[in-house]
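Have a look at this one.
Here the complex is missing a single protein chain, while all its other protein chains stay put.
== chain A ==
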């Protein structure tokens, strides 16, 4: 048969060859990734926190929209009636100001009302003390793209992802877009 030494040598050579190809491949990939990483901006903690806070605030908004049709002229039978002067106007105006009056008064939003309340001066329990404390369990993290549990974080913006496919989607769509 074949000499064992020869076999050994050739398998060694094979191993060395495979190793070198792998090393080249690795260096190419890592070089490209390193180059890319050098170009990508990394957000610091404060910015990340601000982004998160903005997202959370967006979740709290009330979707209170003005009726988009209110600016249109009235349709139907009333449209053909001529607009009365004096007689009708004060009546209409009065009704409108009644609703608007309250809107003016309550234009202070929630934050100002809260500050006005001087909650720290009241004795416990009050609005602030009733807020739920943070959880003692660690938070569960989910991929920002598909929603399944995630194990990895994007280096640049801190968004979570679960697989490289989701990372690619994240990089193309959301990463560093709409940054503060």
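Worth a mention:
Note that contacts are C-beta pairs under 8 Å (C-beta built on N, C-alpha and C of every residue); 3 or more make two chains touch, one makes a residue touch a chain; residues count from 1.
Keep in mind that, in the parts below, contacts and distances are computed from a predicted model.
Not every chain of the complex appears here, and the one that does not is recorded in UniProt as "Actin-related protein 6", selected from "Actin-related protein 6", "AP-1 complex subunit sigma-2", "AP-3 complex subunit delta isoform X2" or "Phospholipid-transporting ATPase".
Take chain A: the residues that touch the chain left off the picture are 52, 55-56, 58-64, 67, 69-70, 74-78, 91-92, 95-96, 99, 102-103, 105-106, 109-110, 113-114, 116-117, 124-127, 130-140, 142, 145-149, 173-174.
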